[in-house]
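What you see is the complex with one protein chain gone and the rest in place.
Showing chain A:
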Amino acid sequence: MGSGRSKMGIERREKLAGLLLVSPWMAGFLLFGIFPMAVSGYLTFVKWDFLREPRWIGLSNFEGVFRNPIFYTALKNTLIITFGSSLIYLVLGVVIAAMLAKDYLGANVFRAIIFLPSLVIGTALASMMQPVFGNGKYGLLNQVLNLLGLPYQSWLTEPGQAVWVIVAMSFWFLGSGVIIYLAGIKGIDPSYFEAAMIDGANGLQQFYKVTIPLLTPVLLFQSIMGIIGGLQVFDLALTLASEFKTGGMGNENSLATLVFYLYTLAFRDYNMGSAAVVGWTIFIVSLLLSLVIFRLSKKFQLFGEEESK
């Protein structure tokens, strides 16, 4: 009896200590996570320009945003960037990581060369790329096309084309993904590869039959991170668009992304209600895409959860 009470006392004390230890994080999460989300949810139903009191307007903000063609341009561009860049990170990232995984002379130098560009921040990269993708004879890339006898392209100003420039810039950030894949590949037990070699598997077969299946948890993680990153593209688009005096998100909104649109509504038009609607749209799209990936991963993931059962 006595020992039982003392056991309960210890358990309670441990629980209390545990709660105490997580309380700073919980407080931060409530204050900087849940509370802003609740406020943002409230803002979707009000008209607020900072200067006047918020006024309840029901679903008008949703109507305004979802009836605006700019929203669909931004959504389309964002999805192109998300899937385009994710594909680059996944396919090229894994292939390069597999090539860099072998310990040959100078492997570390190649790893550093691949990783270094990803340290450049988005705005700096966009500023560097402006002259490359400039219009007409001002663009370096156009000069190359000209030498090849091809016509000039309006890389950043042609609607439907500008967004692919942002996708192309994803190559610059490939290095950070490669490092994670590399860590994943290095973490695979060499005995799997040895067994595959004994069974007569060549390099390509080892890659498909051993590396990829055992790397699926990393691929899942990277896919979700890639999608979240893609949906949040803003700095590249803003910097590229700032070059053109078109009053907004590039010529004919060619560089509009969801976050850029949110920023424009909130801090250019001071329309916080509509901006909050876009914010929630981004959240819901991220959630849906992540759920789809999780569902797919259950089908394809051959290592991790299944193995642990």
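Just so we're on the same page, contacts are C-beta pairs under 8 Å (C-beta built on N, C-alpha and C of every residue); 3 or more make two chains touch, one makes a residue touch a chain; residues count from 1.
Keep in mind that, in the parts below, contacts and distances are computed from a predicted model.
**Q** Name the omitted chain as UniProt records it, choosing among "Response regulator", "Assimilatory nitrate reductase electron transfer subunit", "Na(+)/H(+) antiporter subunit B" or "Sugar ABC transporter substrate-binding protein".
**A** "Sugar ABC transporter substrate-binding protein"
**Q** Looking at the whole complex, which of A:Gly64, A:Gly84 or A:Pro117 touches the chain that is not displayed?
**A** Candidates A:Gly64, A:Gly84 or A:Pro117; residue touching the omitted chain: A:Gly64.
**Q** Among A:Ala74, A:Val233 or A:Met249, single out the residue that touches the unshown chain.
**A** The single option touching the absent chain is A:Met249.
**Q** In the complete complex, the non-displayed chain touches which residues of chain A?
**A** Within chain A, the residues touching the omitted chain are 39, 42, 47-54, 64, 70, 134-136, 138, 154, 157, 243-249, 251-253, 264, 267-272.
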